[in-house]
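The complex appears here without one of its protein chains, the remainder shown in place.
And now, chain A:
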């Protein structure tokens, strides 16, 4: 299938087999992904138009964790490019019969697939698959490690609204310790020149994060006036044994973005959340649905980013 004209400038510039994290990508590679995603948005009626550039290719969604937006987004992205999509459910697979994860993945791969999209609660699972499989692997979230396409769609959203990341101050607030979104954002944002603040209770944002070159804060009110972007992360109670703060009420009092705090923020602040959002915990409804919120833009950008990743890993990749 011939490459559409809008993708020709990007053809052959991607060299990697997999998309596993943002830590190992260069700023040029991140920019390329963003540019291709933007091109898809601009040229396909906001990713509505169906293309046929991956006709004959097959993508498998291998999800071991519940997911609504990411799984749907990857499925739609593949279909909008013309690829066939297979949805894999861990609970009804041979894994429940005792087959190892790797054997399951190899079995699927042997059915001539091109891309494997993997989500797993254990960090490193997509990396392990990538090492052992020939098909391209995309990390759709590996425990608290990374969620590269989420990071990219967040960054794309900021770029669309602010033009550039350089010099911008982006704060992520909430459960940094257990957040794969935070980790991918930190690498991506810093590589593109943003100043990153991670903010939350000290039990979820330890001083160790300063080693990443980010600013650590436990006081949202004090950093708020400096922020161009606020990314509000969900508290991941399911990953914790003991509650890292006394009560949800206390957490909301200290860290929830509400109308009162909006008054302290910059007048053009962007409010983001990777979702799912817990209204009343990290964000109040009037802020989530307010004029500064770009939460649904993020979801829409997710489609573009995943189309970009699928195309680059398949037809857009440099042939060696």
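Quick notes
Basically, a contact is a pair of C-beta atoms (placed from the backbone, for glycine too) under 8 Å apart; a residue touches a chain by one contact, two chains touch by 3 or more; residues count from 1.
In the analysis below, contacts and distances are computed from a predicted model.
A chain of the complex is left out here; the name its UniProt entry carries, from "Phenylacetate-CoA oxygenase subunit PaaJ", "Lactate utilization protein A", "Dihydroorotase" or "NADH-quinone oxidoreductase subunit K", is "Dihydroorotase".
The residue touching the chain not shown here, chosen from A:85, A:122, A:254 or A:299, is A:122. Only one of A:211, A:263 or A:291 touches the absent chain when the whole complex is considered: A:211. Only one of A:27, A:55, A:100 or A:202 touches the chain withheld from this view, namely A:100. Summarising the interface, chain A meets the missing chain with residues 23, 100-103, 120-125, 127-128, 142-146, 178, 180, 183, 206, 208-209, 211-212, 241.
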